[in-house]
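Handing you a structure now.
Every protein chain of the complex appears in place save one, which is left out.
Let's turn to subunit A:
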Amino acid sequence: MTVVIGYFGGPEGKAALHHGAMEAQNHGQRLVVVDATPTTGSDSDALRQLDHGGIEYQLHEARLPDPAENVLQAAQEHSASLIVIGLRHRSPVGKLLLGSHAQRVLLEADVPVLAVKSPPSATTG
């Protein structure tokens, strides 16, 4: 079985990578990371951290134009048992006006989704 991490960048993305890696290790599962940052190759620092941590993972090549679809596709392809994504801190009104990739994944995934928030200190700025 596999844990798929949808990495959308930002501090919450890093949190998702962290928690996803822990999940995979705790249950001895394979780890697949989907780099779905809107601007391609923006900060792979977070991914490099995984490398430094000596964590083995497979990078899923993004083929589709939509980031959320890439995550869902990866989950199906690797028959994931869990998807891990990062969530932003937002208010209900903000959610009403704006859409998000995370929401798409939450609504459309057919496996459990672990939604992780970034530690509060990292959000400001």
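The working rule: a contact is a pair of C-beta atoms (placed from the backbone, for glycine too) under 8 Å apart; a residue touches a chain by one contact, two chains touch by 3 or more; residues count from 1.
Quick note on the criterion: contacts and distances are computed from a predicted model.
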Task: Protein name (UniProt record) of the chain left out of view, among "Putative spermidine/putrescine transport system permease protein", "NADH-quinone oxidoreductase subunit J", "tRNA 2-thiouridine synthesizing protein A" or "TctA family transporter" - done: "TctA family transporter"
Open item on the list: What does the interface between subunit A and the hidden chain look like in terms of residue numbers?
Closed with: 8, 38-39, 63-67, 69, 72-73, 76-77, 88, 90-91, 94, 97-102, 104, 108, 124
